[in-house]
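One protein chain is absent from this view; the other protein chains keep their places.
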Amino acid sequence: MPAIEILGLEKTYRVGFWRKRQKCALRPLHLQVEDGEIFGFLGPNGAGKTTTLKLLMGLVFPTSGWARILGKEWTDPEVKAQIGFLPEQPYFYDHLTAHELLNYYAQLSGVPPKERSRRVDRTLQRVGLKDVHGVQLRKFSKGMLQRVGIAQAILHEPKLVFFDEPMSGLDPIGRREVRDLMEQLKQEGKTVFFSTHILSDAEALCDRVAIIHKGELRGVGAIADLTSSVQGKVEIVWQSTQVPASMKALGADCHITGDTVRAIIDENQQDAAIDALRRERLRLIALTPVRTSLEAYFVEKLQRAETSAGRTV
Amino acid sequence: MRARVAHIASNTFREAVRDRVLYNLIAFAGLLSGAAILVGQISVDIEKLVVINLGLTAVSLFGIVIAIFIGIGLVSKEIEKRTLYTVLSRPVRRWEFIVGKFFGLAGTLVVNTFFMAIGVFAALFYVSHKFVRADGLILVALYFIVLEFLIICSLALLFSSFSSPLLSAVFAFSLFVIGSFAEDLRGFAGMAHGITRWLVTGAAYLVPNFSAFNIVSSIAHEQPVAAQLILHNTLYALFYAAMALSGAVLIFENRNLK
Partner (left out) sequence: MNRRKTSWVAAACLLGSLVASAILLHHSDKIRPQSTLREVLYINSPQFLKRACLGYSGLLADIYWTRAVQYFGSRHHDEAKSYDLLAPLLELTTQLDPHLIVAYEFGASFLAPPAPSGAGQPDRAIQLMEYGIKNNRDDWKLYYDLGFVYYMNLKDYPKAADAFERGSMIPNAHPFMRVLAAQMAQHAGEFDTARMLWSATYQNSQDKQIRTNAVEHLRALRVDETVTQLQQAVTRFGGRTGRLPASMSELVTAEDLPHVPVDPDGHPYKLTAEGRVEVRVPDDFPFATKGLPPGYTPIPKFHYHEQ
């Protein structure tokens, strides 16, 4: 059973003083997220990522379409007990301490009273917040608030978590910690759906991604599939201090670093290159297929969308 | 369901208290003690009257201001600042949120009024040196003031459910002022003709009618209060608050939270 099934969710806002103009925030979206995977929802700012999340959370009502979360209708309040949500740039009650806040959330999520204290302590430790007893949230830094946000999302051991820009406001160490956390969640069998515009994070974590731009889905799939482009380039590394003529003849793009040379050649020149090296008696170090980076794929998809004729938003 | 409402209410109470709301009590206490001492020295045989009038009016006004600002702050602000998102992503119904907020606010005000009441009675004792039977009427007046607060809280919530913090405060305060003159408004309606008459009459019934709640002057003159009036005011406050809250729920349930 897929964790999330989005069936044609659409959101159009009426803007302007007389609410006459229409602004389409999300075109009918069809998407499925499988159980137990880390799914990245990518797109530039304003693409519709947050809109999608808000629709799924029931904060905003769709113009049309519907969705299923964990097999139930997305508006079913019972579903909420099994999901966690971290909104973008969260803000919490200024005058509560982290413990009080999480305790409050635990109450609302239906965590049994005996369990609450333990869970809160454990979760705070897990997100790396130590020694925050008695400190009011208004004194927390942005990074600390982000961690609190993550804490409230996983506190009640939900099966599915939604993170909207989970890395924002964190320094590199913090980001690493969050990445590790997300990996842990996956190992615990949970599904993670997160939106971001930072591609390197997605590349490191996600099983599958979807790319959205101007409210429309541009591509879905495993990263490996998406980026195994038809380009078919190969990177060949050998030990040498100079580039032999035969390699140059192949039109290779060569870089020399110390006593190693790297060159990018077409896939179909692979055998010719290996032969050339053998002839020259040069030691082959590595031969690796070159994947397009996710970034390149991303940019390409977006550019194609921009130049498409007749597209209106 | 009820548990969630209770949790939201107690959290609201805690936020209000931490937000240093109760510091207003210090200002109130200062005002009242100053007045009591001053009056005690003037001693023109109306000290009791002044203490009761001043004390109860202050309780009423301080409370209304708190009701409006905390009421607006705790809901409108929450919507604006998105603390609401994490709450609503949990199995909390939107209506539970509104109702919980209402009880939290009401609770804050009742506690506040309780402390103020102690202050009033203390000042009264200071000037009169004893309590008489008629002083029990003060409790009735305080009860009516608390009923007023319930109405104002519900209105604050109603406006917060769709309007910005500033506008909500303005609307709520305006309705308080208009409500104080509601009986006159109904009188105006009686003198108008045609469409105006219907419109003004409608407005006069929609607006909260606080005239019946303000018995400060009469109890200062030790006039008794009819039991029927107590019953009437209680029922009116309950129905009016229910009306405003229903409106708040209706709006909030159907609102896109951007």
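By written order: A and B. Residues from 1 in each chain.
Everything that follows uses one rule, which is that contacts are C-beta pairs under 8 Å (C-beta built on N, C-alpha and C of every residue); 3 or more make two chains touch, one makes a residue touch a chain.
This is a predicted model, so every value here is computed, not measured.
Contact with the chain not shown here comes from a single listed residue; of B:30, B:136 or B:190, that residue is B:190.
Touching the chain that is not shown, out of B:31, B:140 or B:229: B:229 (per the contact rule at the top). Residues of chain B that touch the chain left out of view are 93-95, 181, 183-184, 187-188, 190-191, 205-206, 209, 211-212, 214-215, 217-218, 220-221, 226, 228-229, 232, 235-236, 239-240, 242-243, 245-247, 249-250, 253-254.
We adopt the following convention: only the chains that are shown with their structure count from here on.
As a whole-number value, the distance joining the C-alpha centres of chain A and chain B reads 48 Å. Chain B meets chain A in the complex at residues 3-4, 7-8, 11, 14-15, 18-19, 81-83, 85-93, 254, 256-258. Chain A meets chain B in the complex at residues 54, 57-61, 77-78, 80-81, 83-87, 89-96, 100, 104-105, 107-110, 136, 149, 152-153, 156, 162.
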